[in-house]
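Every protein chain but one is kept in place in this view of the complex.
For chain A:
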Amino acid sequence: MKVLVPVKRVIDYNVKARVKADQTGVDLANVKMSMNPFCEIAVEEAVRLKEKGAATEVVAVSVGPTQAQETLRTALAMGADRAILIQTDQDLEPLAVAKVLKAVIAEEGPQVVLMGKQAIDGDNNATGQMLAALLDWPQAAFASEVVIEGGKAKVTREVDGGLQTLNVDLPAVVTADLRLNEPRYASLPNIMKAKKKPLDVKELGSLGVDTAPRLKVVKVTEPPKRSAGIKVETAADLVSNLKTAGVL
């Protein structure tokens, strides 16, 4: 069984994002980039499926600039078998990414697409769901546990107010939530071995997919700065203030 893991190169989660002066987006010049943390969790889960014998091959795919090769190498160092980069300098919307992935899936024929529930840059939380719709496959989003057996995936999902367990037929799209696993560190020997694993690069244009934007970003701004609070003298003051604010 083949598992396809889409991974995205995003601004590193430790970096304090700064908005560009012209408010068109986040400034990425000279900023540290890494694999989206939810994608890391998806790679880890796929590699664990392979280690358990449930999967036979793990293929990582990224849609992005040349530098996304580094992100794919990270996936290879963690244990993916090979990687595909669909190269583009365009910043694609979730729908476009889903269409590109659909084209890759048509060629690769995976039984499971395991991906992060969202990327921490745009926080869209949409690509996995859109991909499932385009493919007309079952989807199980926000997985906190994945068991593959007998042509089905049993997926425990984190939903408001508790856990829900789904049985989905394969092929299916599963998206990883934070508590699915704790990704491993890539060891130094595996980082060196990752260099020798196959990494195919294809131009986005060669797929014949319509990736024209459907959305227009009007402006991007910093969140408002926290303003100073007030000091209250007594507990009674505190309670009455909270009541006035409608919190109590």
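As a convention for this text, a residue touches a chain if its C-beta (ideal position, glycine included) is under 8 Å from a C-beta of that chain, and two chains touch if they have at least 3 such contacts; residues count from 1.
Rule of thumb we're sticking to: contacts and distances are computed from a predicted model.
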Q | UniProt protein name of the chain not shown, from "Acyl-CoA dehydrogenase", "Putative ABC transport system permease protein", "NADH-quinone oxidoreductase subunit B family protein" or "RsbT antagonist protein RsbS" | A | "Acyl-CoA dehydrogenase"
**Q.** Residue among A:V47, A:A77 or A:L207 that touches the chain left out of view
**A.** A:A77
Q: May I ask which residue of A:V26, A:I120, A:V147 or A:A186 touches the chain that does not appear here?
A: A:A186
**Q.** Hidden partner interface residues of chain A, rising order
**A.** 34, 70, 73-74, 77, 185-189, 191-192, 194-195
